[in-house]
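Would you mind keeping the following structure in view while I ask a few things?
One protein chain omitted, others in place.
== chain A ==
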Amino acid sequence: MNLLEGQKILVAEDNPLNQKIAVFLLTKHGADITTVANGAEAIRLVEATRFDLVLMDIQMPEMDGYEATQYIRHTLKSNVPILALSASNYEDEIAKCLSIGMNGCISKPIDADKLFDAIRRITKEFNITA
């Protein structure tokens, strides 16, 4: 069975190339993907739909990934696993991702092995099954 068979994943990413890479990799492993291009849309969908995982870009227009995550954690009180996508390797950004309740951070361009390692870890931590 594919690693992500039956899992619903929200990809919040405004850069169309990164979005295309993420969707390609996740779909190849059986995931059911929904995409949005800003944090506000991500919030709306997390509120309305049950996702197994959210891939959240940090820097997006209208509402960034930090603000969206804080809203999801504090206002929606949702524990949906959130994996940050960051084009930076700044230590302060990575630390901030974790401090506001994200469950991990991977850098862009996405390294497929690192992405799936992070997803495996989160899947185990959250006991997500297909």
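By definition in this document, contacts are C-beta pairs under 8 Å (C-beta built on N, C-alpha and C of every residue); 3 or more make two chains touch, one makes a residue touch a chain; residues count from 1.
Quick note on the criterion: contacts and distances are computed from a predicted model.
Colleague: With one chain of the assembly withheld, which option in "ABC transmembrane type-1 domain-containing protein", "ABC-2 family transporter protein", "HPt domain-containing protein" or "Binding-protein-dependent transport systems inner membrane component" matches that chain's UniProt protein name?
Modeller: "HPt domain-containing protein"
Colleague: Among A:21, A:43, A:105 or A:119, which one touches the chain that has been omitted from the display?
Modeller: That would be A:21, which touches the missing chain.
Colleague: Pick out the residues on chain A that sit against the missing chain.
Modeller: So the residues of chain A touching the missing chain come out as 14-18, 20-21, 24-25, 59, 87-88, 108-110, 112.
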